[in-house]
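Every protein chain except one is present and positioned as in the full complex.
Entry: chain A
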Amino acid sequence: MQAVLPRAWETPVPAKPDNIVEVRGLSKFYGSFEALKEIDLDFPRGELISLLGPSGCGKTTLLKMIAGLLQPTAGQVLVKGKPVTGPGPERAFVFQDFALMPWATVIRNVAFGLELRGMPKAQRHEIARRYIAEVGLAGFEERYPHELSGGMRQRVGLARALAVDADVLLMDEPFSAVDEQTRRKFQEDLLSLRRVQRKTFIFVTHSIEEAVYVSDRIVLLSRRPGRVSRIIEPDIPRDGTPDEIRRDRRYLDTIEDIWDGLKRFVD
């Protein structure tokens, strides 16, 4: 006689995309100034999504509310389906100004998130060492931040965010304080990081080229108040060399397209 097996797995699952972060009706007032107005956004797991928009349109505000560092005036953020009430271990932040502790060595800075979780020193240093190597800073473990260049400091900030093994990396203009060459190197690193790490990146930038170059999806924000004006999924070939990609028609057209949209706000 044949046993009756539970057949739950056969029930049809609705083809609902797996959104790791959902933003629902999010608004933010600073006093009477409306910085963001009714933002609704989905961030699919494993994608690199850029928030792009003119200065002051509320990109940082939005990112910090996702991080749980700022309280929204209305609406909510869901991470893995749960409402955000504050920072959490499934999100890690990369700061525009690096936010490294100047009194601590590189390795202590990188291990800081783990230190706060109470992980023993030997263990957290081992993990930190691995990520320091991953961002290309092996050999600099015992240096202090003021002994590093801006680009190296941001790598420390990145390693610190990677070390806590969060699912979502929130990056606020991480490359804006470094020179153009370093910036391009960073963009390559970010792309290869995205290939090896199964993480979701939410990436703030005000460079159209950068957004188009690295993103799976670009959220265009408009200003006063900040709202979502468009969502673009650039269809860029990823198999060429950086130079080939930057000369690709579709890459250039996407940039042109976004520019045309943004011009309306500049005027």
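Following the convention adopted for this analysis, a residue touches a chain if its C-beta (ideal position, glycine included) is under 8 Å from a C-beta of that chain, and two chains touch if they have at least 3 such contacts; residues count from 1.
Simple rule for what comes next: contacts and distances are computed from a predicted model.
Missing chain, UniProt protein name, picked from "Sarcosine oxidase subunit alpha family protein", "Tetratricopeptide repeat protein", "ABC transporter permease" or "Nitric oxide reductase F protein": "ABC transporter permease".
Not every partner is drawn; the one left out touches chain A at residues 67-69, 86-89, 91-93, 95, 97-103, 112-113, 115-117, 144-146, 160, 164.
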